[in-house]
Each structure stands twice: as C-alpha cells, then as structure tokens.
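Let me begin by presenting the structure, written as structure tokens, before commenting on it.
A single protein chain has been omitted from the complex, and every remaining protein chain is retained in its original position.
Labels A, B and C are assigned to the chains in the order they are written; within every chain, residues are numbered from 1.
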Amino acid sequence: MFKPTLECLNADVTTWEIGPYYSALPGPMKLKLRLDGEIIISGQVETGFLHRGLEKAFELNSWNSSIIYADHLDSEGAVFGELAVCLAAEEIAGISPPPRAQAIRLILSELTRISCHLNYAVKIGRAVGSETFTHYVLRDREKLLDLFELLTGARFSLSFLRFGGVKADVTEGFIERVIETCDLLRVRLKEYNDLLTFNQVFLKRTSGVGQISKEQVMRWGITGPNARASGVSFDIRKTHPYSEFEKVDFHVPVSNSKGTHGGDAHDRFLIRLLEIEQSLEMLKVFADKIPSGPFLETKSGSDFKVPRGEGWIRIESSRGFLGCYLMSDGGLSPSRVQFRTPTSSNLLVIPEVVVGLKIEDLPLVLASLDLNIAEADR
Amino acid sequence: MEILELISKINAAAPGAYLHKSRFGGSDQTSVWLDLRKIRDVALLLCNDPMIRLDWLENMSVAHVDDALVVTYFLRSWNDPRLNLSLRGSIVMDRKKEQDDRVELPSISDIWLTATPMELEASELFGIRFLGGSQSNSGSHSILPEGWSGFPLRKMRHSRGNKDV
Amino acid sequence: MKTGSFYLSTVGKIFQWARAQSLWYIPVSGGCCADEVMNSLGNTYDLERFGCIPQVDPRQADLLIVSGVISHKAAPHLKALYESMPTPKYVLAVGSCASCGGIFSSELSYAAVPGLDQIIPVDVYVPGCPPRPESIMNGLIALQDKISGNPRAHIEN
Partner (left out) sequence: MNLESISTISWISLMQDQLGTSSWRIALFGLSLIYGLIILPTGAVMSYLERKLRADFHARIGPSRAGHAGIFQPLADTLKLLQKEKYSRSTWTEMLWIGFYTMAFYSIVAVMPLGSIALLVNTDMSAFLPFWAALVLAFGTMVFGLSQDSVPGWFGGVRVAAQALAGAFPAIVAILCVGLQAGGFSWSSMAAVQGASPFSWTVANPFELIAFFAFVGGGMILLGIPPLDTGLSMPDIHGGVISSLYGKRYSLFRFSRFYGFFLWSVIAVTMFLGAWILPFGLSEILRLQERFILLGSLELLWILLKTVLLMLVVSSVAQVVPRGRVDHVTDFSWKVLSPFSLLALIGYTVWIGLRTFL
C-alpha cells in the first residue's frame, strides 16, 4: 500500500464538471475537476444549490418557530441545531434549564450523534458498493429513530427542545429502551467490524486515501471526527462544556495512527465507530441517573421574547464545531441568527484533498468527509 | 496573554485601530472593538505573533443593527483551545444611498483561510465588498439566483415577497 | 380495428402493468426528506418490493423522487435532469418543501422555489415534514395505481 502520488501520465488534461446532481457527490454541489488520465489534478467546489434563506427565515418568525427552523439546519442531527439556538437564547435571557431537562438534552444529543454516525457508515458503505453493510446499518438506525419517535413523536424534525428545557418529560419505558438499544448496538458494532471495517478490500480501498494532515486541519479549521482522525484532539464537549457535559466522564477518541496513513478515509471511518462506542458508554452510565424534577423552566407562549443582547454558543455536533451567533433586539423574533457549521470548513479542504486521487476514490473520499450540504448552504 | 498587553500590541502595530473593549454578550469572553479599516494590520499581528497566535478564525458573523453592519470575528488559538477573543467593528451605511449599494471592508481571507466562505456569504447576503478578497468581487452570484438584486439579510425591503421587516 | 382494441385492452394493460411495477427511481436529495427516502430503501421498509431500484443515471430512471427544498439556483439543473430522462417518466414530490414550499414558502424564504410544480410536472405529492417512509410508500403505490389505471387513483379523498 502506498500513498497516492501525483503521477504524471502526460495524457490530455480534461476538465470534468460534475453536479449539482451526481451520485459521487454528497448533496447538491458542483465540482469542477481537472483530470490527467484517471487522476485528479485539481478540483473546485461550488455550493449554494441548497441555499434556502434559513437565517432570514429565523428573522421572519416568532421565537418559538425558530426551534422548528433550527431543525432544518442539519436534518440528520436535528437536535444539534435546536440545542445551539436554545443555548444561545438561554444565555441571553439568563435562563438555566432544570437538571432533568439538561439530562434529557444530553441523552438526545448523544443518541443523535450515534444516529448521524450510523448514517455516515451508510454513506461509506454506498460509496464502496457494500450494500449488505448499508442495509444492516439502516436497520439499526431504525432502532434509534424509533427511540426519537418514542420520546418526541417525530423521527427527524424533532422540535423537542424549548427555551429553558424540553417539551415533554421522558416517555414511560424510554430509558429502558435506550439501554436495550445500547446493548444491541454494541453487538452490532462488532458485526460492522467483521463485515466492513477490517475487510481486506475495504482496507485497501480506504487506507492512505484522502489523507488530511494536522496542518491542513488547522489551516482550514476542520473540527469534529475529521480533525480527531488526523490526530487533533479538539472537542467542544471538553473545551467548552455545555448541557452538563462536564459532569459526565468520557474520553474523546483520537486517532493515533502515524506515518503515511494518518488522517485517511479509514481513520475517519474508524473514529466514528469509536465515537459511537463512546456515546454508548456514556448513555449507559448516564441514562439511569436522570435527576428528577421539572423538565421545563416556564412554558413559553407565542409572545415569548428574549431580552436585548447577543450570544455566541459552541456545541459539538456529529460533524464537529457547530456555532450559533444569536442576536436579539428584544422583539418578537430573533434579530439575527448565524450558524458556523462544520461542513462549510470541511468543504474548504476538498480542493486540496482531491489532488492525486483516482476518480474511483472520489465518492469514497467525499463520503468520508461527512459533508452535509444542507448544513453548509443553509 | 493578558488582554491589556494584547491591546498595547494592537496599538503598536496598528495605531488608531483599537477603539474599546467590552464583554461579549453575557459571556466571559472579551471583545475588542476596532476600526475595521485597519482590520488587516490587526489580523496580521494576531495571526502571526508567536506570543498570541490566534490563528483560527472560527466564525465571522455580520448583523444589521440600526443603520450599521456589525462585523464580529471570533478568534481562537489552536495551541491553546481555551484562548479566544472576538474582534468587532461596525460599518455605517449611508441611508440616503440606494439599498443595493455595497459597503467596503478589507478582506482577511488570505490571513485566516477559514474566512473564505464566510466572506463570500457576507458579500452576497449583506452586500459587503471585500477589498483584496479572492472571489467576492466578481459581482456574479454563487448563492443567490442569477439576476438577483439587493441583499436579503439587510433589514430592508428585500425579498420577492416584498415583506417589510 | 380488432387488433387496435386488442392492443388497447390486453397488451396495453400488460405494458401499463410493467411500467407500474418497475419504477426505477433517481432520488434528488436535499434536506431532511432525503433521509426518509433513504430509510424507505432500507430493509425495514424495502422499496424494492414494489420493483423500485435506485438508479444513479437519469437515462435509466423512470421516476424522479424530489425530496426537500429546491432553491432558485438549483431549479434549472433539476429541470435539465428531468428532461434527460426518457419518457415515460414520472415525478414524486416528497415532503412539504417539495410540494408547496412548506416552511420555506415564498413569504418566508427568498431563495426557495415554492413547490416543485413551478419547475416540472409532478405526478404525486407526498405531504409531511418529513413524511414517514410509510407515506412515501403510499405515494408510490398511488403512483402505481395512477399508471396502471386503477380506479382507486381517481377517488377523491
């Protein structure tokens, strides 16, 4: 196995523009490639095909609806958007959610992380053409979606968090189901490893492909599992704990593979499986110890207002550092909401990471970066 | 590094750039208000000074408040992830001018590379022309549909639905 | 005359049946409904029971499943994608955003197209935000009924 080098085939240089709807791409975006034979010598990204005017929509709606719009920031991990907006509004208004609400938020956030990482595994399985794996993961993801449904009544757009707490208390039997699912997933993780992670063909396809160095991580501000796969240990849950993450004992898996293979597609895949495992540990310990008490500070009506002020909140979404800048002028709707999404920095590295790749590896590398175009375009 | 020491360094590197400092919102983060015309000098200092090395621009947000655009740069250091600072400044817009008139701001996307998409967005949605920026001056749209005029995130008559805000 | 009516009655029905039972689709993703389209493909819901196989190239697809928001910028590309599919072709609009704009309707969003039917003809709309896989399957069965001329397709709710 060797690092893909920029071989010079001296073939005619071709330009190939793919997108916005192309199966190699993780979502609607355009990629302008220059090819030398089968090898990519440069690539440029154009996004904006999914720009929905989300940030403007916040400003046109009431405070309560902003939770619904926050769902649509990142549809797979709806909770992260909600959590960011809620934390920012709570910081401005000085509301502190009761401990029970914090615990429910934490559980929901970790469940969402697992669900997003499973979705990532599905994308990887698709990119390497391993359909069986894809279906097994989809089956297990249904278990998590069932949990969301049990707790919130919805599978994707949860709109469950409220300013100062959560919408409802945990449903009867929810905690037991969470622990049950955790046990199941632990078994499944081993199955995934048998089926794909350490499969020789998969190793050959992924190791040494699409490497991101530590310097690139720092230069482009890549965060989350992608950064940790390159050996940069940065996790908002540790540096800026929110929602009582400081009270939970967990460690953040960081890839320690050195040498020629550091930060490749396989590392990025593996680190997500490790994170799933870590989240399972966390849930298993934490789910039993939900403090009793109220789950919502005060019920906020349609005339809910946040006092004048601004807040900047960082949370660790499944893809990395999700920031939310919220400004309120004391009116009925937010004055300005702006998100700093992990995908928009991940997109920046594409022109560098695709250089020297064979076009067969392009879907795999793009999938391994875990891009969510909806989140980047907003 | 103490904040006062930092300010004195800023004053030495870019005289007149520093305006005042304040708390950011309700948090314990310091924000330094700057004259945005000199942001490049400050940025070069903060990014490259070995004692400071705020080398990661984690976010750049623009907000339209009253008749000014408030630009906030959230900075952070990779070496010490707990070290962070926000730089702020405002650009006053001329009310008498046309609403699709662009305002100008020096680009810092060559100093903090992460600023590239943020500047692109700000230039299209807020109508800020970034001087010296790589891609935002062409005038063609990459987020908004072709033939769009006006800047949707400014608080003016903006949208196709003609809704006043 | 006789052959014509024979064609219309029997052979035509067989052809209609074949079209309805083999809807190879190309999913156009965007937003949350894309996840549910993917889940409906998974083994819990299994769209292949209805003869649906996901395709990647529009030339081999019969059905365009559009899920999620379409921005003004993407609209011409979507139209081009639709036009590169050979007839007979069908369109399924999944989710409120694709059906009518949903929470990104024209008053609330400056960038989203309020409804897929502004760009291309739509055969079946699936409501929901996002719709559950069951309702996506329901929409698919409705489309099959529509193609095979099942009277159930014309019942007004």
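We adopt the following convention: contacts are C-beta pairs under 8 Å (C-beta built on N, C-alpha and C of every residue); 3 or more make two chains touch, one makes a residue touch a chain.
Please read these numbers as outputs of a predicted model, since none were measured by experiment.
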Can you list the shown chains that the hidden chain touches? A, C
Of the candidates C:R19, C:H77 or C:K146, the residue in contact with the absent chain is C:R19
Interface with the unshown chain - residue positions in chain C: 14-15, 17-19, 21-22, 42-43, 46, 48-51, 56-57, 59-60, 62, 86-88
Residue numbers in chain A that touch the chain omitted from display: 14, 16, 22-24, 35, 38, 125-133, 135-136, 139, 195-196, 199, 201-202, 204-205, 358-363
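Note that in this section only the chains that are shown with their structure count from here on.
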A-B against B-C, pair bridged by the larger set of C-beta contacts: A-B
Chain C touches at least 2 other chains through residues 71, 73, 107-111
Residues of chain A whose C-beta touches two or more other chains: 48, 51, 53, 56, 60, 377
In the complex, go through chain B and note every residue touching chain C. 141, 143-146, 152, 158-161, 163
Where on chain C is chain A touching in the complex? 28-36, 38-39, 41-44, 56, 68-69, 71, 73-74, 77-78, 81, 103-104, 107-112, 129-130, 132
Partner chain B, residues of chain A touching it in the complex: 46-48, 51, 53, 55-56, 59-60, 91-92, 94, 218-221, 232, 234, 239, 309-312, 314, 321, 323, 325, 327, 329, 335-336, 338, 340, 344-345, 347-348, 376-377
